[in-house]
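One protein chain is absent from this view; the other protein chains keep their places.
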Amino acid sequence: MALDDINLTIRAGETLAIIGHTGSGKSTLITHLNGLLKAQSGTVIFEGKDIWADKKELKNIRFKIGLCFQYPEYQLFEETVYKDIAFGPKNMGLDEKEIDRRVRQSLAYMDLPESYLERSPFDLSGGQKRKIALAGILAMQPDILVLDEPTAGLDPAARNNLFDLIRSYKEQSGTTVVFVSHSMEDVANLADRIVVMNKGKIAMEGAPEEVFQHADELLAIGLNVPAITKIFLGLQKNGYPFQTVYTVEDAVKILKPLIGGDTLDA
Amino acid sequence: MSFIEFSNVTYSYPDTKRKAIENIHLTIEQGEFISVIGHNGSGKSTFAKLLNGLLVPPEGCVSVSGISTADEEKRLNLLQQVGMVFQNPDNQIVASVVEEDVAFGPENLGVPPEEIRTRVDDALKTVGMYEFRLKAPHNLSGGQKQRVAIAGILAMQPKCIVMDESTAMLDPIGRKEVMDAVKKLNREFGITIIYITHFMNEAVDADRVILLDHGSICADGTPKEVFADYDAITREYGLDVPQSYELMKQLGVNACILGEEECILHLTRLLGENGKA
Partner (left out) sequence: MRDISFGQYYPSHSLLHRLDPRFKIVITILLVVGIFLCNTAVSIGFAALCALIFMLLSKVPISTYLKNIKPLIPIIIFTFILNLIYVPGEHVIFSFWKITLYMEAVQTAVFIAFRIVLLVIITSFLTYTTTPTALTNAIEDLLKWLKVFKVDVHSIAMMMSIALRFIPTLIDEINKIMNAQKARGADFESGNIVKKIKAMVPILVPLFISSFRRAYELANAMECRCYNGGAGRTKLKTMQISAKDFVALFVIVLAFAGFILLNKIKIGGLF
């Protein structure tokens, strides 16, 4: 069974991370969110309504729950960046003026200059293509943005840049963000809440500080904790009664007062 | 004579003016484990393709075991000595059955059938994929597919394996499987590994790190030597550093610590010295 007895609530405005190793059901779960797949039993409720209640409405659900798949740059097909970003809004039946506004706004969210609009998406670099594809989802102005491994295959600079853009987009628009990631460090830095998937079930759910407490259980299902958490677990073992941290920022807050800094050299 | 030698190598792709590789001078010894890092477009993949003669430099010379990659007659010999595993596992598997795919290289080299059989079985056992030998590759996980690809190279009995971002599309488990496999090849068979990656925690596992930027080598040395200049790594070269190093930096501790174990030891010592904990 790909998914088994999933009960999950996504809260408006939160950033939810879904983690789990390949085949744990993460991708299947997110394709249920916008009705690309239909569960044999159970319901998906969006704003109080079963998304499958009215089949004609289903298409509109897809505009409200914007789903960006892995390696989204492979879905680009238009001659120009403009047309490609406009594909979603066009399918929504918006008028030219509104489409134009949304295309430009989405491009701005991705921090790309308007001169890109008339270029062919196929002439851009991998990281830029990814941003264009993501802009195509943002242009639908979804209430929930769902991202399946948004930074897969990118180099560190592009990875950090894309996460910064997603973060600032979220701050500006207030959109709910759900993302799948294999990088525990990224999850720790970005998520308000984490859902851990294993064998089609939800194995754990909670705030990062709760989930990353359970390092042993995460390791047992093929996952990990951020490197910084591992370091702190090691320090705890060596007799230091620190609380468990999961970001470098928090670690510095705890250690800085204890370690003089400047004067010390290795 | 070193195993692989680059002397003043410059390469630019036709129809671009920019030099993908510029004036590289480098030697690699048999049995080294080298990681190559650099942001996208820094010339890593071009560098990889120069190693086995997939690309031949118009300026300078690349030689493997004393054979120039420009030597057309020795082309197959070079390709056999320096095997390459690519990024997308789906695009390098030729056959529909695992063992037949692994046999592809030796078949091309004209190895007798009985010997192909032993080479295929040995290679699959080495990467831990023997029990999958009759399976269809498309049903395997990413990490398994890449291990099949490694076995396919191993069956050609190479002296060196180049991993061109071969873990970029894998999940952490798959990455570890692949890393463990190549470490084993390096340790037990003395195969030179050139490991191109975006993951800094993989890169710092190597004995030697080469940092490329704009087609030139900007740093070449042990992981600690290369990562010593924190500001250059994170700003100038568009890379990042392991969290343990980041932590040290933010604590104002002047130490290039790349591994978690080492970090724990170092912190324990520092906390002990301060005696405040």
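As written, the chains take the letters A and B, and residue 1 is the first residue of each chain.
By definition in this document, contacts are C-beta pairs under 8 Å (C-beta built on N, C-alpha and C of every residue); 3 or more make two chains touch, one makes a residue touch a chain.
None of the values given here were measured: they were computed from a predicted structure.
Considering B:I21, B:I34, B:L50 or B:L79, the position touching the chain not shown turns out to be B:L79 (whole complex). Within the whole complex, the absent chain has one touching residue among B:P14, B:G66 or B:P113, and that is B:P113. The residue from A:T43, A:N91, A:S125 or A:Q172 that touches the chain not shown here is A:N91. Residue A:L36 is the one among A:I10, A:L36 or A:I221 that touches the chain not shown. Screening B:A95, B:A228 or B:L265 against the full complex identifies B:A95 as the residue touching the chain left out. In the full complex, chain A makes contact with the omitted chain through residues 31, 34, 36, 59, 62-63, 66-69, 72, 74-77, 87-88, 91-92, 122, 136-137, 140. With the whole complex as reference, residues 52, 54, 76, 79-80, 83-84, 86, 88, 90-97, 99-100, 103-113, 116-117, 120, 134-136, 138, 152-153, 156 of chain B touch the missing chain.
As a convention for this text, only the chains that are shown with their structure count from here on.
Only residues 39-41, 87, 141-142, 168-169, 171-174, 198, 200-201, 238-240, 242-244, 246-247, 250-257, 260-261, 263-264, 266-268, 270-271, 273-274, 276-277 of chain B touch chain A when the two sit together in their complex.
Listing the residues of chain A that touch chain B in their complex gives 21-23, 125-127, 152-158, 160, 182, 185, 222-224, 226-228, 230-231, 234-235, 238, 240, 248, 251-252, 255-262, 264-266.
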